[in-house]
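All protein chains but one are shown in place.
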């Protein structure tokens, strides 16, 4: 930690900072400059509270050298985390996992048809919302628990593992009953009550990056999960807010190799929400896989033109088959494979 | 609503859209252009689901002419909403309300000292967090219910009304017991479970704009509250995420007159979180008042250098007195006044 | 300057950085931490080239403590710069200067009518583009030198000083012949060939902030002008790019007090380009004045509905009169005044 003094800070002000650092139990090392003095705090164990120094007279800013997160960092745990799911499917290992399905669960017919279609093309996991966080209170809000039951039925019929979103602490318990992975959506990335409950759920969590979250904030939200004892955390890049309305979001693919260098947690990519346009989903899924994503999550609807939400960015079955072929080609090129689906339980 | 077709869309594709619009019960009016055809949907009553059209073959995009929010709009209710608080304090009327206090409630001594200091200078409401949404799980998370009790004590001793944050549905009920206004923080602006519960709380709600929320999204989140029957909603501009690390956020003051033109709800401004720097708080509070804010919310700490959070952006008592003097001068200049504090209950 | 080493950097790598710093003629002060070591460079006189250190093995990043600009900073020159213009008008002193006029010079009739209207209401300077940087090659590009002559005629008839834009190095000489202040537009803020020529022009320069320029970048572009010997530089905040299409840009009013703390150069504000909507111009002009702007620059057109460019954000004469009244009220409230226009030359 570096305490930067204002230009013209007095010797007394510098001395006060030095003393405060020593009071806190660390060593202080002043670095004089022509414009201003900075004071290095030596021996930071990550527990120094910067606000104690920031408000002292003459202090311009505090610069953090140490990352504020701990357990999620590569420096804490060097080997890559591989999240083990039922039946031997793993996220973060050699194989790239493809997660596909509709935006929302709409009916038994729709979710089962979608599940069969994506299973046939090679997906190993099914996505689909039962609880939908919608910007408008007047939009379709999901089928709730009924949707969770339909997802479980689709899993039984196809062998696909299920990932679906929980929107509040109570919902976590309900989703945990039915799903294989609990999703925390982008809007809830900093819903800390929700994170704490998900951290105690005993289920793997897929944590989506908030729409304007920095990588540090994403990792700190994951830290909430690990701090509660849940180490089965999968991060997800799904696009951040940008200035150009030509696409729904800016797909920050660089986050993939960056997260892999900073953290041991696996990271998957969602090109459907990131781009918002069906035509862009396939090339951007290729790009995400090429950048090193551990999984690709896409919206597929048996009849996109009848979808109750996100129809414009949903692939149909044929387009999804093309996506699978192209993802396989890319994973081959970089020495990885694509995870195979499990057999159906009820088959 | 306008359905824009792709360049080269066939006459059949155009016809299909026209028919779909008619199936939905509206009238369709094609607008041919040299590059592409657009089709106007006539008679939109706000209930058209765009995804039904967006996914049709040949459709390039859907352009919304009608705003997606209803009850919050000036078009729904033309006269300005004035939120009436206990003792006759009102937000949205002639007087600008000043809300001040520390970031967090830290102790009885601290919150009572802060309350007396801001009351003496002329604030009429006290802010202070008992439940703190913190980016890191290792930061001070607030005193919880004990903090709420201390806020209530400070109210009794000073007559200041209390606004404090609820972070989850269960917390809403607890905060509603103690506070005069329930705050929904920026990170929770799209926590829809929380919004719904706050909408049923029977207490006025201060809704902060999310860090990358558009004005439309802010108004739609407010719509969740009104849709549950709570019309006592106060919006708050507190800075949005920008590209320049020179300030903590970008204080989007233009949101103030813009919200006032689009909505009948009052809007206050928080220059402390928006700027993150003590030196900038006073000029930006002046600017917000000049732009037409119905209130100004600032962080004041009796001893900023000992604050457990946000010390760098907190004013001390003397600086807050200066702010009050300058706010009064600005409100005079624009024909408004500053709301006077109530007498202390225990006085 | 602080050189932050990667976690796991070897003692040899740290030593190599220390030696490199000494080779460059400075003193090195290592600051060990639990996660990583940082090395302070002591005695930085602003001439250290960070790339010499950044590329060394084991280096994670370079953190700058010293600002990269010099002559524009308050640390270089503490007293406020007041740019003296012909006839005694000054920018940066007690009085706020109002600059008004149409987006483009369109005809003699239009510019003279606009000049009379804004002069009558109390503006002291006339704006209007003769060379127009337009996003599309098919938009009206301005009248060129003929436009400059019309501006000079309007000045003769009204006494208003003229500010107008130069778009390329050759244009600087032409604009300098006719105008009192040369404007560098937002798109050219980092057109360094243009900045150098304007720095040698012998005329005051109004430098607009680029659409996504940080404050540091704005000040460094101003530094190009001062480095060429031109100290008569006026900065201008005109909105930065944001994520919400509800307004044309985000008006970053906080830049006004921030620039005033970092630099001695005056700063004016342009609410017309910042907001893009006529209804928002007046409240945001008030806000800018309240925040401490040294001038306000607005678009006024005698007949906005016939303007060849920017009609939507132009005020008509009556609206501009209202703006002047409100600006006067705000400047009174903060202890400043409004600069009075000069008498007409040809009167």
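Labels for the chains are A, B and C, by order of writing; each one numbers its residues from 1.
By definition in this document, contacts are C-beta pairs under 8 Å (C-beta built on N, C-alpha and C of every residue); 3 or more make two chains touch, one makes a residue touch a chain.
What you are looking at is a predicted structure, and each value in this text was computed from that prediction instead of being measured.
Across the entire complex, the residue among C:22, C:52, C:94 or C:109 in touch with the chain not shown is C:52. From the options A:59, A:72, A:175 or A:253, the residue with contact to the unseen chain in the full assembly is A:253.
For chain A, the residues in touch with the chain missing from this view are 212, 214-216, 240, 242-247, 250-254, 256-258, 261, 274-275, 279-280, 283-284, 286-292, 326, 329-330, 332-334. Against the chain not displayed here, chain B makes contact via residues 1-2, 4, 7-8, 29, 31-36, 38, 40-46, 63, 65-67, 74-75, 212, 241-243, 245. With the whole complex as reference, residues 46-47, 49, 51-52, 54-57, 59, 68-70, 133-140, 167-171, 187-188, 190-194, 211-212, 217, 220-221, 223-224, 227, 241, 304-312, 314 of chain C touch the missing chain.
Here is the rule we use: only the chains that are shown with their structure count from here on.
Look at the CA centroids: the one farthest from the centroid of chain C belongs to A.
With centres defined as mean CA coordinates, chain B is found 27 Å away from chain A. Residue positions 46, 212, 241 of chain A are each in touch with at least two other chains.
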